[in-house]
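Quick one: this structure, given as structure tokens, is what I'll be asking you about.
All protein chains of the complex are present and in place, except for one that has been dropped.
Moving on to chain A:
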Amino acid sequence: SLKSANICTVPQRKHDIFGDNRWETMHERYVSEARNSEADVVFVGDSIVQQLQLTTLWNEKINPLHCLNFGIGGDRVENVLWRLLNGELEFACTPKVVVLFVGTNNTDCTAQQVYEGICHLIDVISTKLGDVKIVLPTLLPRGQHPSANRERNMLVNELCMNNFDSVSVNPNVHVVPIHEDIVQGDGTISHHLMHDYLHLTDEGYSKVFGPVYEKLAALMSNTI
């Protein structure tokens, strides 16, 4: 077949352009945290996941659910895939829920490629952790003004919402739509919500990731 491989489904270490080995050492830390973990909820993904742990929402509501945060700034789908295949899912004690949030940094990929990458990640998580529940917040819009990136993220969201809605695909996957109510009537995104038009402010996290917390709280109360 002449069909080219989808880079989102090929596990990839992050290239260390700065030469300070930060990505590898964060990964090593997460592997050791997994080995010693008694956490119920594990967040994996990119900078939006990583910076969540600096917020009021995290400190006051999410972290008390016994969480670990395996976010790395700049990570793409294939980087998270590499991490999950290389020790970050080797838990001492299997968590009840994995929150997966990655894809916005795959700016050179199509929506279909990103979606397939996310499906692949879900397969890896389900294979390694069995009956674990997977919470999939939708990707956020980005950029002050409309752009191809924004459209791609919204297409990824449609694919996820349409396909995972059917219980037959994987009954453990729970898509949580968080992308709505971010773009304003005139098509812009406010810096009060996203200070750099990509990352959320503290206020933005409370508003946008509030439904993720609600979903986690609901899932946890059902599993206890």
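Criterion: a contact is a pair of C-beta atoms (placed from the backbone, for glycine too) under 8 Å apart; a residue touches a chain by one contact, two chains touch by 3 or more; residues count from 1.
Methods note: contacts and distances are computed from a predicted model.
Hidden chain, UniProt protein name from the list "SGNH hydrolase-type esterase domain-containing protein", "Trafficking protein particle complex subunit", "FI03229p" or "Cytochrome b-c1 complex subunit 7": "SGNH hydrolase-type esterase domain-containing protein".
When the omitted chain is restored, the residue from A:K96, A:H120, A:R142 or A:K215 that touches it is A:R142.
Looking at A:C8, A:A34 or A:I72, the residue that reaches the missing chain in the full complex is A:I72.
For the options A:R83, A:K133, A:R150 or A:K215, the residue in contact with the chain missing from this view is A:R150. Only one residue in the set A:M26, A:V42 or A:L140 touches the chain that does not appear here, and it is A:M26. On the side of chain A, the interface with the absent chain consists of residues 17-22, 25-26, 29, 50-51, 53-54, 72-73, 107, 142-145, 147-150, 191, 195-198, 201-202, using the contact rule stated above.
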